[in-house]
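One protein chain omitted, others in place.
Entry: subunit A
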Amino acid sequence: MAASISGYTFSSVCYHSANSNSDHEGFLLGEVRQEETVSISDTQISSAELLQVVEIHNHDPCAQLFSFYDYAGKVSEENLSSILKDRRKNVIGWYRFRRNTQQQMSFREQIIHKQLTQLLGVPDLVFLLFSFISTANSSTHALEYVLFRPNRRYNQRITLSIPNLGNTSQQEYKVSSVPNTSLNYAKVIKEHGAEFFDKDGVMKDIRTIFQVYSALQDKVQAVCGEVEQSERVKEKIQEDVNKLKQQIALRKRKTAEEERRLREAQNADSHSTPEENTEPSEASLLSRITFHAPSAPERPSTSPNPPSYADLSTQDDSLPSSSSPPTSAALLPRPQAVGSPGHPTPGPLGMGLGLGLGLGLGLGASSNPVTTPSTPYLGNGDGSSSDSLDRQAAGQEDDEDDEDDDDDEDEDSSEYENLVSETTHLPTVVASVLAQGRPAALSPDGDARGSQTT
C-alpha cells in the first residue's frame, strides 16, 4: 500500500499547526485507488498485483479541538455533518498534530477513529499523526509524521510520500549530435524532420507547450489574487470579531465588579483579607469561563490532594471557600504546548527531545515535595501535551499568581520540616498546594492560554 500527499497540502497542515498553540486536528480528503501493477518475472509470465494507493488531495482543518467529539471521546454525528457538509464523501482519513508526544495513537484517538470509521462508512480510514519536538534552546525543530491504518491488524503504518519535481534533468539536453557522414541520413531527417519546425526554425512543440504553461501561470496568478483578497477580508472580520469579544468581556467584567461591590456593601464585612483577594479574580474567572464555554478540560474534578483537602475543609474556615477549588480544578484550561510560537521555552528547564515530562516530574518533586501527589494528573489519557504542568511544577509560569505562591512557598519550606509533628501547619501547606494547582486557571485572559480555549 502506498500513500501520497502533495507538498502544498503538507505545508498547509504545518502552517495551520504552527498557528495553533494547542493540538490541531482536521480531516483528510482524497481518494483511494486500486492500481494494478503487472510484473513479468522469470518464474511466471505475468503477475498482476493490486496496489492500494491512498491519495490525499486536501485537508479540512478543524477550527478548534473537541468540535465533533466530547471529553469521553464520543463522536457527535450532528457536529460531524455540520463541519464536513458535502465534503463528507471525500473523507479518507483524519489527522492530528501534537507537540512533544509519542508517535502512537492515544486511547481517545483510537476510539474516535473507530466511530469515524463507522459513521463515515470508510472501512480503511487512515490517521495521520504529526508530532513536533524541539531542542532545549529551540534552535532546531523536528516534525515527524506517520500514516496509520488502524483498522488493519498488520502493517498498520504506511509510508507517506510527497511527490515533487524530482530530477529537473537538464542534463538530458544533447549538446552535440552523434557524428554521421551518411548523406542519405542527413537528407531523410532534414526532409521529414522539417514537419517539427516552423518557419523560424523553432520547434512547434516548444511554442505549444509554452502556451499551455503561460495559460496555467496566468490562472495561478488570477486565483492567487482572489485568495489574497479573501485573506484581507477574513483578516478584517476576524479583527472585528476579536474587538467585539473584548468589548463584551470588558462589559461583563464591569457588571461583575459592580455586583460584587453591591454585595459587599450589603453584607457585614467579616471575611479576612486573603479571601477578598481571591474572590474578585474568581468572579471574573467564572465569567470568563462561562464566556469561553465550549472548552472544558479533561482533568478529573477531584482535588490534587484529596486526603488533606478533606481535612482542610473541616479544620480551617479562613482559607478560600471550600466550594471553589473543585470548580476551578474542573475548569482548568487545556495544557499549554511547549514549543508553541508565542512562548519560547526557557532553556534550563531541559525540554529535550522527549524528555520534557520526565524532567518536569523530577523538577517538580525536588522543588516542592508536597506536589508529588499531583503526578496522576500528568497523563491526560489522550496523549496530548501536558507540559504546562511541568512548567508549573518548576515554577516557570510567569503569571501574577507567582506573587501569591512565593509567600506560601516560603512558609512551606520552613514548615515542611515540622510537618510530621505539627498538624496545625497542614492548612498552610495545602493552601500552597492549592495555590500552585490553580495558576493555570487564574492566568490572565489576555494571553494565548485564554485564547486557546476558544
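The rule is short, and it goes like this: a contact is a pair of C-beta atoms (placed from the backbone, for glycine too) under 8 Å apart; a residue touches a chain by one contact, two chains touch by 3 or more; residues count from 1.
Basically, contacts and distances are computed from a predicted model.
Look at the chain that isn't drawn here: its UniProt entry, checked against "Integrator complex subunit 9", "pantothenate kinase", "Lys-63-specific deubiquitinase BRCC36" or "Guanine nucleotide-binding protein G(I)/G(S)/G(T) subunit beta-3b", names it "Lys-63-specific deubiquitinase BRCC36". Mapped onto subunit A, the footprint of the missing chain covers residues 6-12, 14-15, 18-21, 57-58, 60-61, 63, 103, 135, 137-147, 157-160, 162-170, 172-178, 180, 186, 189-190, 193-194, 196-197, 202-203, 205-206, 209-210, 212-213, 216-217, 219-221, 223-224, 226-228, 230-235, 237-238, 240-241, 244-245, 247-248, 251-252, 255, 341-342, 344.
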